[in-house]
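Of the protein chains in this complex, all but one are displayed in their positions.
Right after this comes chain A.
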Amino acid sequence: MGQIELKGVTKRFGDVEVIPPLDLHIGEGEFVVFVGPSGCGKSTLLRLIAGLEDVSGGHIEIDGQDATDLPPAKRSLAMVFQSYALYPHMSVRKNIAFPLKMAKADQATIDAKIENAARILNLTDYLHRRPGQLSGGQRQRVAIGRAIVREPAAFLFDEPLSNLDAALRVNMRLEISELHQKLKTTMVYVTHDQVEAMTMADKIVVLHAGVIEQVGSPLELYRSPRNKFVAGFIGSPKMNFVEGPEAAKHNAHTIGIRPEHINVSATEGAWKGTVGVSEHLGSDTFLHVDTEFGLINVRGDGEIDLHSGDSVWLSPDLSQLHKFDAAGLAI
């Protein structure tokens, strides 16, 4: 249970084609993350799968059955919204029970499923509270609980962590990953944060302007991005791009090198530059170095003793060099 197949799915709002024909296979039990900058159509794609938007063309199959024209409730998918979309006038228990009540389940089943979901999500002590009396993370868990009790074929998450503070986000990221390992249900997760994508996904789908740029495992995307967009989007800090004669030396229009693949030396190296800003994080040091090719970001170890204004030499690790042609495709 939980295979989703998109065949030539298209979405137009009036004359604007938000998503040109798109094919995608989401396998059973996979944790798939749609990632891309805002406005790339990733949320729209999720809403198309959920059935909250009608497709303008193409087919959506869920578990081998055509679900293109099925209403959202009949697709056996559960969604967790960005705003959590909890029902504010109902207690946590009633919130979680709502889908079961709508499905006319009997009271014993409802109670059993709520107890189970509450136990999995550590909500047992909060069942009588209203959503307004809960913290952000707890609300998030209630929203997930409401999805769990339906025992859906797949979970859909629409930027579920973007309303949480940084520390909580890291926690919830872990919790969702653990939940996936426990339930082994297909999950489709939308985010604009590549760190969430890298840490959680089995498979990342990078979207840009409604087009799938690349599909692959996190490390595949990191090691061999198919084009400049994916190369720049995956990885933090961003990959450095250098054009012109320096790139021509490597028979490419543009070369890309990740900040972590550059060696820093005070005395010798390939490229000379001046440190603009140095950010000492303890574990790492991020250097922003002004060179003749423009600003280059470098990630060095935490012990580097370089400060603004110092001269440095940078040597890219040539085995980690990414080459791109004039169209931005990887060579």
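Criterion: a residue touches a chain if its C-beta (ideal position, glycine included) is under 8 Å from a C-beta of that chain, and two chains touch if they have at least 3 such contacts; residues count from 1.
Keep this in mind: contacts and distances are computed from a predicted model.
Colleague: Looking at what's absent rather than what's present, what does UniProt name the missing chain, "Protein-export membrane protein SecF", "Carbohydrate ABC transporter permease", "Ferrous iron transport protein B" or "Cytochrome c oxidase subunit 3"?
Modeller: Going by its UniProt entry, the chain not pictured is "Carbohydrate ABC transporter permease".
Colleague: Among A:9, A:35, A:55 or A:78, which one is in touch with the chain left out?
Modeller: A:78
Colleague: Which residue, A:11, A:150, A:169 or A:299, contacts the hidden chain when the whole complex is considered?
Modeller: Result: among the candidates, A:150 touches the missing chain.
Colleague: Can you tell me which of A:25, A:130 or A:323 touches the chain that was removed from the display?
Modeller: Going through A:25, A:130 or A:323 one by one, A:130 is the residue touching the chain not shown.
Colleague: What residues on chain A make contact with the chain left out of this view?
Modeller: 50, 52, 71-73, 77-79, 81-83, 85-90, 98-99, 102-103, 130, 132, 146, 150
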